[in-house]
Structures are given as C-alpha cells and as structure tokens.
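Written out below as structure tokens is the structure these notes cover.
Just one protein chain is left out here, and the rest sit where they should.
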Amino acid sequence: MPTPAPNPHLPFGDQRGAPWYGKDILSVRQFNREDLEYIFAVSHEMRTMVERVGTFDLLKGKILANLFYEPSTRTSSSFTAAMERLGGSVIPINEVKYSSVTKGETLADTVRTLECYADVVVLRHPETGSAAIAAKAARKPVINAGDGTGEHPTQALLDALTIREELGHLDGLTITMLGDLKYGRTVHSLARLSSLYKVKLNYVSPDLLRMPAEIISELKASKMEQTEHSSLDPVLAETDVLYVTRVQKERFENEADYEKVKGAYVIDKATMKSAKQRMIVMHPLPRVTEISMDFDEDPRAAYFRQMEYGLYVRMALLAMVLGKA
Amino acid sequence: MPTPAPNPHLPFGDQRGAPWYGKDILSVRQFNREDLEYIFAVSHEMRTMVERVGTFDLLKGKILANLFYEPSTRTSSSFTAAMERLGGSVIPINEVKYSSVTKGETLADTVRTLECYADVVVLRHPETGSAAIAAKAARKPVINAGDGTGEHPTQALLDALTIREELGHLDGLTITMLGDLKYGRTVHSLARLSSLYKVKLNYVSPDLLRMPAEIISELKASKMEQTEHSSLDPVLAETDVLYVTRVQKERFENEADYEKVKGAYVIDKATMKSAKQRMIVMHPLPRVTEISMDFDEDPRAAYFRQMEYGLYVRMALLAMVLGKA
Partner (left out) sequence: MPTPAPNPHLPFGDQRGAPWYGKDILSVRQFNREDLEYIFAVSHEMRTMVERVGTFDLLKGKILANLFYEPSTRTSSSFTAAMERLGGSVIPINEVKYSSVTKGETLADTVRTLECYADVVVLRHPETGSAAIAAKAARKPVINAGDGTGEHPTQALLDALTIREELGHLDGLTITMLGDLKYGRTVHSLARLSSLYKVKLNYVSPDLLRMPAEIISELKASKMEQTEHSSLDPVLAETDVLYVTRVQKERFENEADYEKVKGAYVIDKATMKSAKQRMIVMHPLPRVTEISMDFDEDPRAAYFRQMEYGLYVRMALLAMVLGKA
C-alpha cells in the first residue's frame, strides 16, 4: 500500500494519526528497536485482554481476507483467531489452486479484487517476493504470512515476543539455536531481529546444516557475539533461550550420515538436567522427535505457549495496520 | 481435559460451578439418564430461542476450532451453525491432510496448538479412539464429532432428542431399526442410549447385516426387550419410531443376493399405510433410495426435522462445556 488514499467517510474513532495505520508488514528488516518495543507493548495488552475477557470488539466490522496459496493450518488458524478475538470477520481463501488463479490471473489482480471486499489482506505464498508484489498492487494493508524462503515476519515477531514475555527482556541473553540452521527460515529471521538487542548467539548444528555465512557476516557487522558448535554440551549451561529446529533426514546424502548425528540434536528430560532452571525451550512446531514428549510438562518447555504469543502478535499487527492500536 | 486449570481471569458470568463446564463429550457411555434429561432440557431451550429470535449472544467472544480430518459437510456445518447461532466464532480446519499433520505431527500436538487459539475443539477423525487422545492432551473441552467406527455421540444425542421432541417421551416406546444394523454406527449408539429408558427394540435386517451379537447381549443384560426379524411386516404396526438406514450393495458378496433383499428395506407411501398415524420415520441422512421421496411430505417423515434437532443438541453441548448453560 504505497500511498493510502484518504477516505472522507472513515468512521469516527479510526485513528488516522496512528503511525502504523495502513502500513504493510512485509519483512523483519522494516523494524527498528523502537518498532519492536511498540509491537511488544501492544501484544502484551492483547494478552492481558484475552486473559481477562477472551474477546473484544476493537475490530468489529473489519474484514480480513486470509489468502493462502499453500496450506498452513497453524498460521492460517492463528490469523483467523486473532481477527475473531478482536470482533472482526474473516474471508478464508484456501483453495487458490483451483480458483481463477489457475486461469492465469496475476497475484496483483487477485489482491486488487479481494481488497474490494476486505479491509486487510494476509498472504501466504510459495514464491519469495510475493508479499511485496501484493503490497504494491493493494491500496489496503498487506501482512506477509510467509513467502517462500523469503520472509515470515510474524513468526519472527512471535519468537521475539515469547522471549520478552517469558524472560522479561532480550538484552543480555544467550540464545542457542539448535538443529538445521541452514534451511530454517525461522532461525534466520530471529537471528536478524536479535541484532537489534545486546544478545549472544550460539549456533549448534551438523556441519552440513550450519548457519549461512552471509547471515553470520551480516550480524558480525553489527557487532553481535556469535559462536558455532557441533554439539550442545559446551553451551547448554549458559543458554537462556534454546531454539530447537528439526534436522530432516532428507537433507543428508546418505542415511548413515544422518543416523550418526541425529541423536545429538534431540532434547529430552535427561539432556535438560544440565540447563539452567530459569530458561526456555522454543520450537516453531510442528515437532516430530527432536523434542521428546517427556519434556512437555517441564515449565521450561515454552513451545506451546509460543503458539499463544503468536495469537497476541497477530492481534497487535491487525489492530495496528487498521488504525486501532 | 483431565484437570481444568483454574483461571483467575475468567470473565464474570462464566458459571464455573456449572456441572458440565470444561467437560469433554467423547462417548454415549458417559451419560446416565439424568444427564440425558439435562441435555434434552437445554436443547429444548435452544430450540425455543432459535425459533423466537434466531440467534443470541450466549457464546459471544468464544471460538470453536472445528477440526475435521475427514470431510463431513453435514456434521461440520451443524457445529458451525450451532456456534454462530450462539454468537460465537469458528476456525474451520478442513484440509488437515495437506497441513503440518502430514509432516508427522501427532494429534496431541495439533490439538495443543489449536487450543491456544480456541475455547473448545470439535474433532472428526477416521481412527477409533482419537477423541480420547485429543481430550487427554487438551486443557480445553473436546467434543467428539465421530472417530472411526468408534463413537459419534452427538449423532446419538440428536436421534434421542428427535424422539423426545416429536413424541414427548422415550419410556414405553417401540423403536424399530431397519436396514444395515451390522455396520451402522448410528443404530448401535441409539440402541445403547435407549437402554437408559424403558424401550422395546425391534431389529429388521437382511441376515447378513444383523445387529451385532455383543450389542444384543449387552442390552439383554440391562433387561431390554429385543426382537429380530428379516421383514418389517410383523412389527410395523406397533412401531412408534422407525429408524431407517441404508443397505449398501457393497456389503453383499454377489449382486443377486442384494437384488433379492433390497426391496424389503425400502420405505414408501404404500408401506407406511399399515403404520400408526402418530409415529415418526427417522434416517441419519444422506438417504438414497431407502426412503422414497413420495413420503417426504408425510407429517411422520421426521428426517429433515432430525437435522434441525442436531443443531439444538450441538448448541446445548457447546453452551454446557463452556459453562454457559
């Protein structure tokens, strides 16, 4: 939404002076530290309200077009719940593959059509850069819910919010990222967001799946402390946030290589004995075997609470871009 | 939901003293006669309210996750309508086959994620026992909307409610079940529920599709009167409730056997001449040829009204487990 057209008919109460009104949410790179603090504050308010009253009518009468070109139950449900908990409505569009799109319509045209019906568009698309294309075409705000290997900014924000809500702050923390650090979109985005804070990052992965060199140098430029390891042992004790991702068998050329390393990247009750008592374990979910279910009831297991913070962040963003926060 | 965690932030008006608050609805076996009477009473109240005002805001602000691992338009639409008529919202999750589940996530994890967004989970799943697994994992109430050949308790409840609303009571009635009594989940559940009342059951089916012996002995143990027949003729005249199910050709080893019997299990205007004037014909739908359309306008044809009672029962259950009934 390059230039929001002023609308003389806007209902009383729409805060057009609000700094986020009409903005697109496309990339974690668009935020500075002050932005994050604002998003955290609004998200926390959302949490308080949900816990107190469940739902409220801040976005009553607003409509979200939830446009998913590939399935993602978790993200789609989270945006739906966020809109509904704010009293708004949702147009779910999941079967894009069967629709007019297959008749050759461009993404720009699809988005320009949908914004005739809705007040805000959430887009999930398999191709990198799609969200920017949609935002350019649309007059209404577009929120990127993941576009290919590109960005998934609301995931990164919910990860950061989880740390903030669970541990109170980000400055001074040691975050250890474990597993597949090469292909994991979530760890890349969280690493980038962390660079807005004074954080130490440990990367623990099989050699094949190390954090990409360009991210390491990008963060080195902003003076972040970073270390790399092939085992969790040397860094677990100092870790405040352990961010676990899945090591997929398919990433390895032969199964033997995979079998050799896989055990090193599994978290269970026993492993966690040497970790601090006040720290958290996170995971973007779905989890398969990389975190043992026997750890689920440990208070440090934050991965399901993490899903809940996703709800609050998305409520905050919807309210912000619709001028209501 | 084994032990509902007390929530200090519960909004004023949530009746935590309500006996059904936070409960799961998993099986018809969980109900005693008093439970049924309570469900019937709340369902009747729902009917009155829908007929008078259409919709009301009893569950305003509550969110239902409608989680369907296999398609069932009828059941899914009925729960959606039930939630919407109570002023609540729905997260529809129909495409589970394409979602994170295919990445190997357990049902328990999926449910624990969804309950972060919703207040109650309705689950349809092809595997017997799934609803119990989900309920064990979830802190929020789970309603079983059919799990394999296991249970479909809301169907059994709507069947019982239909009889109650149409004929005023269950005690003293003669219920005749017709068609495929071997594989029909609905007739098994209704037979079991009937055992809470003083009812006579007639089973009319081809020899191949008789009521399973273990159900017959189970009910014999609770002193129910039961008879078996291969033709409707001897029992139609005494029948108060004729529950028709479909005899599928695929159940027979050769088509000749099917052709021989199929006519005996079709209801039409002519057949129904020898039935009482005050009785009802039920069917779980979809119906194909087993009830002729020429009977649809007969006041005894209760099968579409039966769908409507399904709405009222589901409204009642949602309100009950959310502490609002």
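Annotations for the structure displayed:
For clarity, chains are labelled A and B in written order, and residue numbers in each chain start from 1.
What we mean here is this: a contact is a pair of C-beta atoms (placed from the backbone, for glycine too) under 8 Å apart; a residue touches a chain by one contact, two chains touch by 3 or more.
Computed from a predicted structure; not experimentally measured.
Interface note: of B:41, B:270 or B:285, the residue touching the hidden chain in the full complex is B:285. Only one of the listed residues, A:47, A:62, A:164 or A:246, touches the absent chain: A:62. The chain that is not drawn here is touched, among residues B:94, B:130, B:186 or B:245, by B:94.
Counting over the whole complex, chain A has residues 7, 9, 11, 60-63, 65, 89, 91-93, 95-96, 98-101, 103-105, 108-110, 112-114, 116-119 touching the chain that is not drawn.
Residues of chain B that touch the chain left out of the display are 51-56, 71-74, 77-78, 80-81, 84-85, 92, 94, 285-288, 293, 304-305, 307-308, 310-311.
The working rule: only the chains that are shown with their structure count from here on.
Centre-to-centre spacing of chain A and chain B amounts to 40 Å, using the average Cα coordinate of each chain.
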